[in-house]
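Missing here is one protein chain; the remaining ones are kept as they sit in the complex.
Chain IDs A, B and C follow the sequence of writing; residue 1 opens each chain.
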């Protein structure tokens, strides 16, 4: 057990993976000497050499495409996209290659790889260093999408992702990189893909959230003494249906919190899943507290991100419904 | 008034637009001499010359990027992506440029352009000539997304799109290109962006759909004598909130039909909109009949597309709920 | 075996594959017109360059090919059934009837499954080549694409990566002069082989209608790649004798074509080479063609009888383990 932040947890997990299996390689921009712009790969090139911690030219589709070619041929690449905002130049490789190779080859070829990328706001990054694009991935069959909300889960999810045998989009909430510390076991363990975590028991209301918004939701609920159950999804594709259904049936009041834009954000799917199969259990509307349907602003970013005030407004609306 | 199919309607509308305004140009792959692989631009290069009907090299991001540069500088480009499946190589230009220029320039620069592309299955196109990727666009603030279900709307929506002053993703259901004929007025008219159309009155159940699935839904309902109200959304971003609310409040039973995969398909957002604000009006669950969460198969495509059987199963489930 | 008889048997094998491929090509084209096949991208005109390339490869070299690579596959030994079953999308298809015709997979022959978005196989080829070097394997990677594909982002990415990482890849541009309706002169202002220089890799042009010339060029490229001397871009000039695909109407945009059987037809070029070397005579040619026709007809008929895939196969292999959503959806569908 060592107390560490998410950057440290990821860094030590990469180290662990590389030390155990020589087919694990890392590739991305500035991940070598520089150690990555967020230092997640710090020290690894010095330890494992430039053939295993590969500084690539500035071409995201090349990073993804090369990683796919490696994965198909017996390696286990972990590729990094410097900011999720820049992943769209590789979108065709992700949607049309990475996600479809197992299917289109009749199962002959598989793509066991992890594509890591920091996402989300809160670091004064403006339009192009703050995006939460999880919908683009979670809508894409063939991908698996995970996002940890703390160092422990970051390590466990990364270890699970590497065992999955299919491509994983690993979304790292950059705002939480250094703001939370956990006790993280030194050896191997897994946080199973597809399993949400109930991070708080409650009876009156269910708040479903994930990634960057987890601490905000938790502190809001505790500060305001809300009798809320909080579900941290952890995996966005496929979501944990049972966890969602259980909490909905228990409380009958549901809200979803994420910072991605509302329209077709994860909240839409969660809401639809619920009203498809548990409409009877509902005591009120299904509410969403999300980022607005606009690009992400620089100076006014505090207005963009869901916060205590907005979460409590929705809690109160739900609790007084009817 | 002339009776025409959707290809003819689009072709004649492009002709009309070009004849009236010399700042309108077309660009894309094989749109010139060849007239487009679906013949939507047939004859236009012969009429307006290669400077206005521009055959581009094989590079979707170049097509989109060039069109943006034109639009910012006083032209009104209409760009074609040969199949929607190939648009992802231009995704960064669409998400990070096209959709964000007005916002990021403080309103200084605008992008009045239309990006046309055929989408959807039913033509035996397999994985890469059948995709319905509307979610990727409808989740992107800054874009406007439309899809006609018949020749009349195709013309009216295209004329409206060109007047909007903002970038429009114009999704053409290729399966309906030649299968439906309408009387189409010869002159100008508009189908307003953001307005759905109630294409059938009904009292017992509301079916919300759009684009390629409209004829399937309509014929299923008529054949089976379902007392269903059918809403053709026509605009996917922004959706017509009033049309949705009105029909939900009227019938209390809602289902959504589209061929895109279910998870985070348009149905998710429609469902969430409803359970956010009209949960009281619901007499049953909100059901989705959609394409499955898998790539699009070739030989078995009939199993992929929503059909009468699946629609009726949902209708019956809804009608007997409770 | 003497060197000459070695060459003779190689060349006859090449010619035989070429005839087989041409025969199959025409068979599928006519079957498509009869409604027995849904779609097809013919390969007529590109046989010599592909077979020349295939001759230069070892069986464990990797191929990241594209939708016109039937001659290459046949020469490499991929059973004709593999190709026909793919085109039929039947239950014997290696990819389970999921892909549109012309999107082949042949894992036993290290032939990666073909995608539609052009040139997006190239970055994968770079990654595969990296893997070969990393794993200390001697295999090289051949990747194929058309002239139009050189305009794509993926071409640029892969070429630069191959240069920077000095990868054992052979970029074989099957330059048939057209990208559907766009002639190569409008695709780019320069000759394609010259683009190699922009990435610090070797570029050469060959007459793709001459299988010997292509063979020698690819052999040299393979040798260099295996010796750690990096990638080569080969611009193999040929032509598209047929339409782009069965959906295409080339009369809309193209006036000249190369007639089958004319002096420019790569099959005729090949016959002349083999005749010149006295490896073959008209009688043998007839024999090879007759045999090919019978083989193609028989195989085609056999494959046509194979039943379609089970509906369920439309939904497997999305992941190793089917998601709960898909399970639910499939239950609703079937």
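In this text, a residue touches a chain if its C-beta (ideal position, glycine included) is under 8 Å from a C-beta of that chain, and two chains touch if they have at least 3 such contacts.
Keep in mind that what you see is a predicted model, and the values were worked out from it rather than measured.
Participant: What chains on display are touched by the one that is not shown?
Facilitator: If we consider the entire complex, the absent chain touches A, B, C.
Participant: With the missing chain put back, one of B:17, B:40 or B:59 would touch it. Which one?
Facilitator: Within the whole complex, the residue contacting the unshown chain is B:59.
Participant: One chain isn't shown here. Among C:145, C:199, C:239 or C:300, which residue touches it?
Facilitator: C:199
Participant: Consider the whole complex, including the chain that is not shown, and state which of C:153, C:168, C:266 or C:309 touches that chain.
Facilitator: Candidates C:153, C:168, C:266 or C:309; residue touching the omitted chain: C:153.
Participant: Suppose we count only contacts with the excluded chain; which residues of chain B make the list?
Facilitator: Output for chain B: 25, 51, 56-57, 59, 61-62, 64-75, 77, 89, 92-93, 96-97, 100-110, 141-142, 144, 164-166, 237-238, 241.
Participant: Please output the residues of chain A touching the missing chain, sorted low to high.
Facilitator: 29-30, 32-35, 37, 55, 57-59, 61-62, 85-86, 88-89, 124-129, 262-263, 290, 292-295, 297-300, 303-304, 310, 313
Participant: So that we can see where the missing chain sits, which residues of chain C does it touch?
Facilitator: Interface residues of chain C facing the absent chain: 151, 153-157, 160, 163-164, 186-190, 194-195, 197-201.
We take it that only the chains that are shown with their structure count from here on.
Participant: Graph of touching chains, which shape: line, ring, star, complete, other?
Facilitator: It is complete, because no pair of chains fails to touch.
Participant: Centroid of chain A to centroid of chain B, CA atoms only: how many Å?
Facilitator: Between these chains, centre-to-centre, one finds 30 Å.
Participant: Where in chain C do residues touch two or more other chains at once?
Facilitator: 98-99, 103, 115-117, 120, 153-154, 318, 323, 325-326
Participant: For chain B, give me the residues that contact two or more of the other chains.
Facilitator: Those would be 61, 85-86, 88-89, 127-128, 263, 292-295.
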